[in-house]
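Working notes, structure below.
Excluded from the complex is one protein chain; the other protein chains are retained at their positions.
A and B are the chain letters, set down in written order, and residue numbers restart from 1 in every chain.
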Amino acid sequence: MFAYIVRRLVLMLVTLFGISVIIFVLLRIVPGNIVDILFAAAGYVDPADKAHLEHDLGLDQSIVMQYLHWIGGLARGDLGYSYVSEKPALDEILPRIPITARLAGLALMFSASIGIPLGVISAVHQGTRLDYALRVVSLSGLSLPSFWLGLLILMASVSLFGTMPIFNPHPKTWSEAIAIYCVPAMAVGFRSAALTMRITRSSMLEILRQDYIRTARAKGASEASINYRHALKNAILPVITVIGIEAAFLIGGLIVTETVFNIPGIARYLVEALRWRDYPIVQNLVMLIAVVVVFTNFTVDMLYAAIDPRIRYTD
Amino acid sequence: MAVVNYDSELRRAGAQATHGWRRLVFLAQRHLLGTIGLCIMLLFVCTAIFANLICRFDPLSIDSAHRLAAPGMLHWMGTDSFGRDVWSRIVHGARISLAVGIGSTALGSSIGVMIGLASGYLSGWVDLVFQRVTDILQALPLLVLALVMTAALGPSLPNVMLAIAIPLIPTVARVIRANTLALRELPFIEAAKSIGMSETRIALRHVLPNTIAPLIVLATAQLGSTILTEASLSFLGLGIPEPYPSWGRMLSESAVEYVRTAPWLVIFPGIAISLAVFGTNLFGDALRDILDPRQRG
Partner (left out) sequence: MLREGIMRSVRTLVAAMLSLLAALGPALAAEKQGGILRLYHRDSPGSASIHEGATYSMNVPFMPVFNNLVIYNQTIAQNSMDDIVPDLADSWAWSSDNKTLTFKLHQGVIWHDGKPFTSADVKCTFDMLMGKSPQKFRQNPRKSWYDQVNEVTTNGDFEASFHLKRPQPALLALLASGYTPVYPCHVSPADMRTHPIGTGPFKFVEFKANESIKLVRNENYFKKGLPHLDGIEFTITPNRSTAILGFVSGQFDMTFPTEVSIPLLKDVKSQAPNAVCVVEPNNVSTNIIINSSSPPFDNLDIRRALALSLDRKAFISIMFEGQGDIGGTMEPAPQGLWAMPKEMLEAIPGYGPDVNANRDEARKLMQKAGYGPDKHLAVKVSTRNIPVYRDPAVILIDQIKSIYIDAELDVVDTAQWFPKVARKDYALGLNLTGNAVDDPDQSFYENYSCGSERNYTNYCNKDIEKLFDQQSIETDVAKRKKLVWEIDQKLQDDVARPIIFHARTGTCWQPYVKGVTVMVNSSYNGYRYEDVWLDK
């Protein structure tokens, strides 16, 4: 077990290193950098001023040097400075994390509390009309572009209540706080609830076909007891892995939803930073996202291994 | 996992006939949702192929005299703010969306297959390297990677396809690798080896064909998400550029200005995207049931 954990940790580091290289190179093959954008905002280009500015920002160094500079800084906890705001990247990124984390947490809760029960119901009633209806609903959920869902929610909110949940860092009332987080979280969570439901349903079905369920049934256990005491308990295992898959899925949804709801979290910040070619922000944000995804997967695997003795500790 | 033999699967499922037309009818009845999905997909494919025959207007031709016309006899789905026929744009948009969907899925899958096959079959350091590459690609959410890619490459049809294809690689590679590893242990591969077939030949003639089923299942499932990713990229301003009539852009841009004053500009592309994705999802589910009984759900 210990060797397995160490091995996984090392692989995790290798993965993160690879990501850092890829993202770094990818950003620098992009034609046009922050200096071009700054000059576009100033409406002219002056080669001398441009060269001067590139030198100031260290963009005239070789890619390898720039990379070493970044990684060296990261190791010391120094994320560099945002090219645009000229503030430390850490100061820009840190305050945005709790916002996105809250949103993601709520969305996950929403998706689990809707998706898991519906998935179980759908599996237990496999082949019935209820099952069909639930499957169609969940598939439609996955077929809706997420920005469209967000916009629909906003428009509905304005026409029904005459107001909409616009983000405010210091909500005055509880109801406002709930509205500004829960509504967007529902918009993201709706799609991941559909995903959760599908995965719960199939893992539940697989369990229901297992021998020990047949045994339980043969022994005369009640259907309810079979479904909820025996099957669900074991079906939860694969559902845990869903959380790992969803971490990545959720971030995609958050990018769009934070833009629609104008929430200043890290996902929208990534889009803006990309637009400005604000490399220090983009590369650190992508690394942050990668760390979250890799670490979630790692934790899920560990959890899985701890719960399920059948897992062999080899890759 | 075993080689899929769906004839026996069919028999087990109670099919009376395992050949020809009646088999299809049996499958259609048994997988009603999947059949609906297939019909929707075929509808879109036909629309895309016969786009020029179906439309009465050039999707790019501007007519300032008939701008924002409501749906009617002449313009079935109305016209947009440029006076372009929305029906023609939706129909031609099917080409773009399917090109993006099928193109990027095919590209992503074929690279994934190559990596997966090489990884599973050759093992050793090749496997190790490819495994790490897929790890890396998998650690980045699809939209994040696609965003960075399109920002890097610039928005154009081939670039968007590439940007959406690359994030698809790791999933395909994983599945193909797992399949290949399982297949390698099977007797008929051993047999092929013992009669002196070359490794490459075994890989291509025996291993690859047997991974086709899971591949199709996976590819269909991803088709829908590629169309949605293009729509999201369009919304973020990085999708297929003008003048191509892309559903994603039609929806995201008209949603801003015309949702109330000319709702047909928003409703029809919205329906087109959702329906196309819904169809591929339904069909993908049914395919998984048929071709991959182990994962049946």
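Things to note:
As a convention for this text, a contact is a pair of C-beta atoms (placed from the backbone, for glycine too) under 8 Å apart; a residue touches a chain by one contact, two chains touch by 3 or more.
Since this is a predicted model, take the numbers as computed values, not measurements.
Summary of contacts with the chain left out: across A:V6, A:V21, A:A40 or A:L94, the touching residue is A:A40.
Listed here are the chain B residues that touch the chain not shown: 60-62, 64, 67, 81-83, 154-155, 237, 241-243, 253, 255-261. By the touch criterion stated above, the residues of chain A touching the omitted chain are 30-33, 36-46, 49, 53, 82, 84-87, 92, 151, 154-155, 158, 162-164, 166, 259-262, 264, 268-269, 272, 275-277.
Rule of thumb we're sticking to: only the chains that are shown with their structure count from here on.
Of all residues in chain A, those touching chain B in their complex are 11, 14-16, 18-19, 22-23, 26-27, 29-31, 123, 132, 135-136, 139-140, 142-148, 151, 155, 198, 201-203, 205-206, 248-249, 251-252, 255-256, 259, 270-271, 274-275, 282, 286, 289-290, 293-294, 297. By the touch criterion stated above, chain B contacts chain A in their complex at residues 33, 132-133, 135-136, 138-144, 147-149, 151-152, 154, 224, 228, 231-232, 235-237, 248, 251-252, 255, 259, 270, 273-275, 277-278, 281-282, 285, 295-297.
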